[in-house]
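The structure appears below as structure tokens.
Note that this complex is displayed minus one protein chain, with the remaining chains in position.
What follows is chain A.
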């Protein structure tokens, strides 16, 4: 910016050149001057002065209108240099202009000045490289056109020098366009103070110190006010001296100024204050007097006030009233005992400008006597020979009650006996009472009472006859909107109809409801929020005679929405045959169900591909296919499944269904039909078994006889008669030989090859081997040594393994020769057995002679002291001793054959 103080004539022309030979701009400046006056004229160069040298010269001329054209100019002054660059210092790089404030959309010229043109300098605007115009080797100019608003803190433009890493930049403070104030308006509430408001428009986004200022100027008075708020300003009016006002609102910041004007008459801009002190007087059931006060506006100003009356949230009355100071209005046609809200607002009556704010208050009208009789119904029960009558009534509506109902009066009049009346007073809000009555006819009067009076009486008559005639129950189809009921018109006179039902039929308390209908009505729709799907509702329709006696006309039952059954019956199987079985579910209750039961579905699974007659294929939810029987009779409780295959496996499931569908599928029950031949077999087998049993018993009873016949006893040689005969005739020493008396002289050992387990028949005849036993020292007097074994016993376990041919272990003759007595022999045999078992190869010997005393148990192999021989080789000799059952296997005594004797 250049600023010069010069002496000029009336009109000046200034020429500004960046260089002497290239003038960039030429501007005119006109002013009225006095002689010898010093003028100050500032202008701003688009190119910052720091960027390069600037030159300026000027000339002046007269611009008086009295002087005709052409006008004459004076001579140019000499060029004057503006050299700011010299004051920049010695910074290697500088960017200009510094911290410039511009408006959004402006054009800005920026330059950098470097001290050395050998450096590589790149410049960026908000991180994006920009390219400029090289003014000279050290100066580059950038023309930034239409600069945008980016952020409140300004736009960064910077240049970097390489090498050296020097960075210099500027912040361009870009302001949003400063808008003109909108909706400038002034008004007064008391003709003393003017309040002017306006919308300042959107924020310029400038720093706080650059925020705009607002000034209010009134041209008639010449007064000016600097506003301290950005959207409103107060002005002290002078109603007595000034009626017209011409305001100018000037808003401005460092970049721009905006002005708006407003001309008005003060009395035309009156915005009254809200009325106050709203009161309601003389409030009756239907009328109320409303009063209020208004703030005075000047002298004798008339206000127009508007009154609105709200009842139950709606405007029910609206009236206008002219008011000077106090307002008053009589509100009519109100409902008794009703709360109302009244509100009032006012405006200047002569020159409407704006309504005041509302002032509101509420009031309640007084009570009146109830206008309608309560709706009454009864429920009659017989308890222990008495009638228990429950009397119900519905609370009166607000319009009918016309006040707060305090109590109900019930008057009982016996129609059969002497004219007696009984009064019961039941406090509100009770809606029923229970009466124990005899079987006389009674007329009951019910009235509702508030603090003002009594309602008309509702009358109902209880006759002696209970009137519960048998009426067939009809089904009715309900919808979500309710039940549509209709009935036949009655030939005799009726005063009306009553439809009653229980709202909660599953609840013991029932919650009796009724609907009163006129005498000309023969249909109605009963709806209730309490109706639930799947619940059966029973409706009774009564006619009310002229004597006010109700009599039952029709019964209806139905569901608001039928549902599918929730469970399935427990089915029992009976009469199971080869081709059929019977299903029974007699114990299952068909009521209550969530819909009218229409029948049952029986699902039968079998291996058969085709369904039996009477059934059809059905696909279950799990995708399996089965046969389905339809039982259309809901009362049917048994079903015979026929034409089945004998001895076949079936699965079945029975479920009820309503119009809404079938019950849930549960577990299938399994059943197998009987075999066709089983009965025949039973008829044959049972007698046969009986016969065999009989025969067995018979044999047992005759066992002694059988034994004698089939297995006679072996004769005892001691008791033989032959023995006595020999004793008497021959040697008296001759007797039965004992084994103790025998001295063995030879033992026959039978060698067998492998596979000695062959049977005797299969075994080849073996050549016996004899062991010659030396005679003992004691010579026998008899005819020579002999060996006699009496009653050999073989261990069964050994014999099983060893085969049927027992034999002694193979012994060397030399060893045996050392033995001198039978005891020694036995001892040696027993000892050698143990020792030799391990030595004798398996299969070489098939008979082992075992001493009873030293013998280990064959079955107890683990207890063998040495390696036990192969079980096939094991055979034992046992002396005549009792063998404990636990130590030996069950004995299997095998009789010795001829060739297998020990000698």
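Assorted remarks:
In this text, a residue touches a chain if its C-beta (ideal position, glycine included) is under 8 Å from a C-beta of that chain, and two chains touch if they have at least 3 such contacts; residues count from 1.
Definition applied: contacts and distances are computed from a predicted model.
Its UniProt record calls the unshown chain "Oncostatin M", which is the correct pick from "Oncostatin M", "Glutathione S-transferase", "Membrane magnesium transporter" or "DNA-directed RNA polymerase III subunit RPC3".
Checked against the full complex, the one of A:61, A:132, A:154 or A:656 touching the unshown chain is A:154.
The missing chain, though absent from the display, is touched by one residue of A:54, A:168, A:269 or A:445; that residue is A:168.
Interface with the hidden chain, as seen from chain A, comprises residues 95, 98-99, 124, 126-127, 150-156, 158, 160, 167-171, 173, 205-208.
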